[in-house]
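Every protein chain but one is kept in place in this view of the complex.
Right after this comes chain A.
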Amino acid sequence: MTTTTLPAYDDAVATFEPVIGLETHVELGTNTKMFCGCPTDFGGEPNTRVCPVCLGLPGSLPVANKAAIEATIRIGLALNCSIATWCRFARKNYFYPDMPKNFQISQYDEPLCVDGYLDVEVDGRTVRIGIERVHLEEDTGKTLHVGGATGRIHGATESLVDYNRAGIPLVEIVTKPVPGTGALAPEVARAYVTELRDILRGLGVSDVRMEEGSLRCDVNTSLNRPGEEWGTRTETKNVNSLRSVERAVRSEIIRQASVLEAGGRIVQETRHFSEETGDTRPGRSKEEATDYRYFPEPDLVPLAPDPAWVSALKAALPEPPRVHRKRLQESWGLSDLDMQSVVNAGAVELIEQTVAAGATAAAARKWWLGELARRANESGIELSAVGATPAQVAELQTLVDGGKLNDKLARVVLEGVVAGEGDPTAVMEARGLAVVSDTGALTAAVDAAIAANADVADKVRGGNLAAAGALIGAVMKTTKGQADAKAVRELILQRLGAN
């Protein structure tokens, strides 16, 4: 958030009330695709994870993946949804080469899960986000556009398609419109996606990596004046990080407000979020795009989840992230406010893992919310992507606790860790950063400092202990900061007979 946009944003939300809605796509972490046995791992040489079914070859027949159905039901249950007792897949027909069949198998008017909610906390307030539906479909292939500028579809002369991703189980989670959040709308959107991600991760149904596209988010935004009907909404795609979710809503609120203030109208359209500029641009106009001619998928029989199975899945759901966080907060002894800052920094899991790796909660929190959060902020990245692991942070703290590093040196070591130079111990040794613990060397440095500052030494001998600071400084200088200041002080006082 650049400071220049702040006044415009404040004006926008003072005049208009935003309504947001979120559509999230999650690639399930099943072993195989939705309707065939091809593997689903990320990456892989192009077109090596395909078979007649996901290539849509004539005569092939899809069969639904039981693990994907189960995962979707568990997601629905975790989001407090009702699970359909009977539902069907549907064909969504469209012409675009990312699906070789010219249709995508999806769900239309009979989603597997409906009508749930998710509570999120923003600014000390709980906002209930209604869940409209959770349905199951198949992901599309990846297209590479060639001949235009920097891989864009506009101006491309041809496209190259890799179908490895085509057919990977994809769950779509759609919220109901969320009104009434006012200026907090961008934060609510972010909090929702964060909470959803944590739930999905807790369920173990997806690796939920936004940067790899296994969790993708479309954000709907509209504005209306107080008391008036909801405005026309736009749908912003290409929102690929939690931070971008917040930025996208914010920039769209500012853009729509300026259009409306100028007497203009909002066009219902798809817009694309740009990570670089932080604003949204109109996407390709898709005339008649909604005419997908859905019809029940004839190649798949209906689903009728056994209520006993659903009950068993419900009983086996893991502890919800909110409850889990409450427990962590108590064991870490944090106030609500402190816990909130941990949550906002995206540090809950990182601290939890750092503690599991042997650090105290206080030390883990200090590193993640201090030095590392500062670096993440500066680079505009998520804390989890900052370049240090919980195990490394725990190791760093062990070195501090063992007297091998002082605080200042530890920060330098951390810098090396973040730069990819290795684990803390390795960085410390490679850079020669360990605290000078060799008493002989330290004593020599102290004696040299006393000799070079005889007048100061006299003051200390005379009982002016505060004057020792100058000597400590001199020793720290000769040891390049690699001494423990407390030990140096004691040694100085001892040599001068002043303690």
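Methods note: contacts are C-beta pairs under 8 Å (C-beta built on N, C-alpha and C of every residue); 3 or more make two chains touch, one makes a residue touch a chain; residues count from 1.
The rule we apply is simple: contacts and distances are computed from a predicted model.
Novice: From the names "Sugar ABC transporter permease", "Aspartyl/glutamyl-tRNA(Asn/Gln) amidotransferase subunit C", "Electron transfer flavoprotein subunit beta" or "Cation/acetate symporter ActP", which one matches the UniProt record for the unseen chain?
Specialist: Protein name of the absent chain (UniProt record): "Aspartyl/glutamyl-tRNA(Asn/Gln) amidotransferase subunit C".
Novice: Can you tell me which of A:E229, A:E276 or A:D291 touches the chain that was removed from the display?
Specialist: Per the contact definition at the top, the residue touching the missing chain is A:D291.
Novice: Considering the whole complex, which of A:V19, A:C38, A:L313 or A:L491 touches the chain not shown?
Specialist: A:C38
Novice: Write down which of A:V301, A:V323, A:A419 or A:A448 is the residue touching the left-out chain.
Specialist: A:V301
Novice: Have a look at A:T30, A:T72, A:T236 or A:Q329 and name the one touching the chain we're not showing.
Specialist: Reading the full complex, the residue touching the unseen chain is A:T30.
Novice: Write down which of A:Y96, A:Y117 or A:W230 is the residue touching the left-out chain.
Specialist: Of the listed residues, the one touching the omitted chain is A:Y96.
Novice: In terms of residues, what is the contact footprint of the unshown chain on chain A?
Specialist: 30-32, 36-39, 45-52, 55, 57, 63-69, 86, 88, 93, 95-97, 100, 143-147, 153-163, 284-285, 288, 291, 293, 296, 298, 300-306
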